[in-house]
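Report on one structure; see the data block that follows.
What you see is part of a larger complex, with each chain still in position.
We just call them A and B in the order they show up, numbering each chain from 1.
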Amino acid sequence: MLPTNIQTDRQGRLRHFLTIDGLSRGLLTEILDIAAGFAGVAAQAVKKVPLCRGKIVTNLFFETSTRTRTTFELAAKRLSADVLNLNISTSSTVKGETLLDTLRNLEAMHVDMFVVRHSDSGAAHFIAQHAAPHISVINAGDGRHAHPTQAMLDMYTIRHHKGDFGRLRVAIVGDVLHSRVARSQIAALNTLGTAEVRVIGPRTLIPSDARELGVHVFHDLTEGIRDVDVIIMLRLQRERMRGAMLPSEQEYFQLFGLTEERLGAAKPDAIVMHPGPINRGVEMDSQVADGPRSVILQQVSFGIAVRMAVIAMTLGAQSGHPGDGLDG
Amino acid sequence: MLPTNIQTDRQGRLRHFLTIDGLSRGLLTEILDIAAGFAGVAAQAVKKVPLCRGKIVTNLFFETSTRTRTTFELAAKRLSADVLNLNISTSSTVKGETLLDTLRNLEAMHVDMFVVRHSDSGAAHFIAQHAAPHISVINAGDGRHAHPTQAMLDMYTIRHHKGDFGRLRVAIVGDVLHSRVARSQIAALNTLGTAEVRVIGPRTLIPSDARELGVHVFHDLTEGIRDVDVIIMLRLQRERMRGAMLPSEQEYFQLFGLTEERLGAAKPDAIVMHPGPINRGVEMDSQVADGPRSVILQQVSFGIAVRMAVIAMTLGAQSGHPGDGLDG
């Protein structure tokens, strides 16, 4: 078990953002509220706020992800921070002294934040535990463990379209077993009091202890999405499909691919989400991906605002009400 | 044929900058005039203007070109824009859905501009046709098709030194057949009313339909540059020289390389241009490249101002007269 209380200070304010686990409903709601304040920045004549001027946000990516790095880079620049992009080969392992020396050196350069992406579960925690007191750490995806900013942008999207979580049925479809995104989504949905959370997938891709996570398990797509308000499709790693766990892409699509026809089982106003990038014809067909119920591109837009919120909060740079900061 | 009218809006203002074809003499002149306003920025104490603050200019390079990327990056930074550099492997082809999904995602992140470099002719048009309404696209070179900002910095250089195009004879020398630069230069020179445009090169490297482009064709260098005001040397791709089209570098230089002696055939005050980087001893010898008639490095300087103009115009960020913006 990774410690979760290092995420907040004694006053309960966010210091690091590593995992949804252990964070209160109040804090998750605060993230969403502050993000809502930032969502308007993109509509301003000058799409910047000076909240984090002079701060150095360091993208510490041990695993390549242009897409995720770009969203953090844009969020930081919108906050007027300077960004340092460092791609670090995973040859310097999480536990070796070399990584600690790298961290110590960056700290000595007075950087303010590490945004960490790593293929090892627990890497962001490790770094947060060993970082100097003035450093904030954000987990941008660690192994199969967590991807909390992705989960929060999903929550933002759901709240934007559906309002109160207490009245919602949400289904998560696909390779739940290997997905750090699913793990963080389930934690966030439960913390925010979602009425019912379902996971849907083949037996080989659903964790055996799924029920203990507080979700209902389905192995049939149509049955699983019946009357749901929100459908979250997970991305299928193509590596898995070549392994023993799945017969073929075509067969997967036949059983768990989302089509307009199958979507008929969900509520008429159900929204369809996906963390991207989509494998069209595998997780869903293009009619759904580009259709009227898809909110996939809105997720990307809201992702910038949510990352701005998390960066500003952990840097202690947001003001009492988000509105204040925007005037600065 | 690629559509060209998507470059301007209903009021005739520049929305994208993809090709010289279809643009009016008035618009090309406006680009040069606005660039002239920006040319002074480099001489200011603080070499920046705040015209594009908060804008995100995305360098979307499917083909590596540090040099061209750098000029756009500097131009954008001089305008106070933020720059996002993305190198995208060409494995995601222009027509595949993957590219469109990439574009949609970047648009959802509220970037404002794509500066596109691609080895396929038509790539920038394709992206402009499919981009969201708030996005501007600049072609930074697509296959053999066009390189319009290079052509405009060449026009700027010619106007700076020679004034009215209506009295000028301009010769373009080298591999016209494969050159996107030559294609854009010819279009710009003709639109701006140049008295005579010549192309000079071996038969294998001059397009068979060259005369239809409104140029005079020469296969002898001395004859071709006789009494010209401007000589534009094209860069010879070394790959071509290894192919069947050219016997050897030495032989090419003997026939089409520019020397001080040969330069005697041109007007005494003729200027020599080259898009860079020069293959010294192939397209010209060093005496010419570094000589008093060479304006090659001025082309580079003017290139920053011209790119600033095109970025500001397509973003709708320039003011009525260029002078206004500079005070901001």
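As a convention for this text, a residue touches a chain if its C-beta (ideal position, glycine included) is under 8 Å from a C-beta of that chain, and two chains touch if they have at least 3 such contacts.
All values reported here derive from a predicted model rather than from experimental measurement.
*Asks:* How many copies of this one chain make up the entire complex, given that 2 are placed?
*Replies:* In total, this homomeric complex is made of 3 copies.
The rule is simple: only the chains that are shown with their structure count from here on.
*Asks:* For chain A and chain B, what's the span in angstrom between their mean Cα positions?
*Replies:* Once rounded, the distance between the two centres reads 42 Å.
*Asks:* In their complex, what parts of chain B are in touch with chain A?
*Replies:* 53-56, 82, 84, 86, 97-98, 101-102, 104-111
*Asks:* Quick one: which bits of chain A touch chain B in the complex? Just the residue numbers, please.
*Replies:* 42, 44-48, 66-67, 70-71, 73-74, 77, 276-278, 280, 286, 297-301, 303-304
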